[in-house]
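A single protein chain has been omitted from the complex, and every remaining protein chain is retained in its original position.
Showing subunit A:
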Amino acid sequence: MSAVAEMPIAAPAARKAGNWLLVATVILLSVWVLLPIYLLMVNALSSPEEVTAFPKRFFPSFDFGSLSFFINFAGVGRALWNSVLVATLTMILSIGFGAPAGYALSRFDFPGKGTFRFLVLMTRAFPLPLLALPLAVMFIRTGLDDTAIGLALVHTTLALPFAVLITFSLFSGIPVELEEAAWTLGCTRLQAFRKVILPLALPGIAASAVFAFTISWNEVFAAAVLTIENRTLTAFLLQSLGESPLYLKFAGGAALVIPALIFIFAVRKYLFAMWGIANR
């Protein structure tokens, strides 16, 4: 309390209350996000016996019993491989279509540009469960069901709007004069893009690719509906949640969350750029 007493009397009470509110909100939100991750970590890094025991340890025992059981669990390796495969395909498709669209949005004026940007965003407003049944029927008819490319296509529709918007803001941040200077110095449009724009945009494009990867990695609904044999890790865990022991769930949860967390942390500044906050 002495710290409070020493504060200058001039500080308005309202502002102090505001500060407290801010701090409390920050703490609440942090706990909201961090507590589940903490519990997940503690349990994933404990031995199977400790997971079911009570009281809980505050620090994990760093016993890799649960994790090694999970890795050796039948089907996990294959599901992990499927997840990586689908996420990689999603990443390639999202950037392959998203980056050119982002470039076109930032550099060219065409009729319906505003509408197009809006529609890109609106695709995210479509609830996936609504599409799942017709999609499943269509996929079975075309033979795309239960394949990595089929699922990657669905995940691409989820990741594409973000890829377009991130690369749009990225290309918009690169002055058009740099490109024009390259043209006057002997470049074709494609050469100017490759030699000037691409090197400057590459970190952001990589970030956007990682984000697409993460979206696919985390997606569970479409994966569960559209695959049977070739399940991704999320779908596999969802399916086996009922019959598997508690420590397996924790280990699987950790295996899903950690890569996603690391990826998002690595590319966070480019994700801020997407929402128009300065790209620092």
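Just so we're on the same page, a residue touches a chain if its C-beta (ideal position, glycine included) is under 8 Å from a C-beta of that chain, and two chains touch if they have at least 3 such contacts; residues count from 1.
Definition applied: contacts and distances are computed from a predicted model.
S.K.: Mind telling me which option in "Spore coat associated protein CotJA", "Cytochrome c-type biogenesis protein CcmE", "Chemotaxis protein CheZ" or "Sugar ABC transporter ATP-binding protein" is what UniProt lists for the chain we can't see?
M.R.: Options "Spore coat associated protein CotJA", "Cytochrome c-type biogenesis protein CcmE", "Chemotaxis protein CheZ" or "Sugar ABC transporter ATP-binding protein" considered; the missing chain's recorded name is "Sugar ABC transporter ATP-binding protein".
S.K.: Which residue from A:Pro55, A:Pro134 or A:Pro199 sits in contact with the chain not drawn here?
M.R.: Checking the options A:Pro55, A:Pro134 or A:Pro199, the one contacting the hidden chain is A:Pro199.
S.K.: Considering the complete complex, identify which of A:Ala182, A:Ala235 or A:Val267 is in touch with the unshown chain.
M.R.: A:Ala182
S.K.: I need the residue numbers on subunit A that touch the omitted chain, in ascending order.
M.R.: 175, 177-178, 180-188, 191, 195-196, 199-200
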